[in-house]
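Shown here: the complex without one of its protein chains, the others still in place.
This part shows subunit A:
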Amino acid sequence: MSALERSPRGGAVQRLGRMVPFPAGASMARALVERNIRAYRSRWITLVSGLFEPVFYLFSLGVGLGALIGQVDAGGGRMIEYAAYVAPALMAAAAMNGAIFDATFNVFFKLKYTKLYESVLATPLGPRDVAVGEIAWALLRGSLYSTTFLLVVAVSGMARSWWAVLAIPTATLIGFAFASAGMALTTFMRSWQDFEYVNISILPMFLFSATFFPLSTYPEALQWVVQATPLYHGASLVRSLMLGDVGVGLVVHVLYLVMMGLVGITFAARRVERLLLT
């Protein structure tokens, strides 16, 4: 029994692991989340660096560039500071990026090179546990980022409503949608080159999903394309919460993201089964 094992950090792993609710049929997924937390202990710096990216964007674009832009139309002719407009989108995009990174690059590495899942599937864990465990870990990591970001936003006075607190679970939902879809797609990847497809789809979404400028700037035809992207729904949802524009209309955004996540996670589990349990 080592000193490390008895230290409070061991207890923290346990508590973090318990916080995550796991669906039926994937009750063993918790063990995989614990494994990932342990693996990150020795390279916590890669975890911490993810905190800064959205904050840097916020101050560079929102505050810096925002001073030149002034106010923008938040919909219905209501004018708000550019920083307050862009902050929710940055939070949604950070949730997307974090989830995609864990569920694609990291999962591919484990699938293809370290053969982690082969050893995991020799134990009572099944493919569903693997999918749920990896996605739950991506969400846990993503929640850390979105919570920190929201604190920065709140302290800087860019959040207009107490509804903003709900931006944290929303960011987790965005992460769920992207991590699930990302993991499912990763099971089809053959080499690192295939990840260019991920970059090609993520970057335009980050830039054009009504993130940095309003939907109304697009011609009508393009508005439909923008509205079809998942990040548009994520960013709109977080923005409505931060500005306090809460209404029944938000249910559409929630449903879109929930559906995307459920389809993705189901598919991911099936693919892991088909790839490894041959």
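The rule we apply is simple: contacts are C-beta pairs under 8 Å (C-beta built on N, C-alpha and C of every residue); 3 or more make two chains touch, one makes a residue touch a chain; residues count from 1.
As a working rule, contacts and distances are computed from a predicted model.
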Name per UniProt, for the chain absent here [options: "Serine/threonine protein kinase", "ABC transmembrane type-1 domain-containing protein", "ABC transporter ATP-binding protein" or "5-oxoprolinase subunit PxpB"]: "ABC transporter ATP-binding protein"
Residue among A:60, A:114 or A:201 touching the omitted chain: A:114
Of A:45, A:68 or A:122, the residue in touch with the unshown chain: A:122
On subunit A, residues whose C-beta touches the chain left out of the figure: 1-2, 4-5, 10, 14, 28, 31-32, 34-35, 38-39, 42, 114-116, 118-126, 276-278
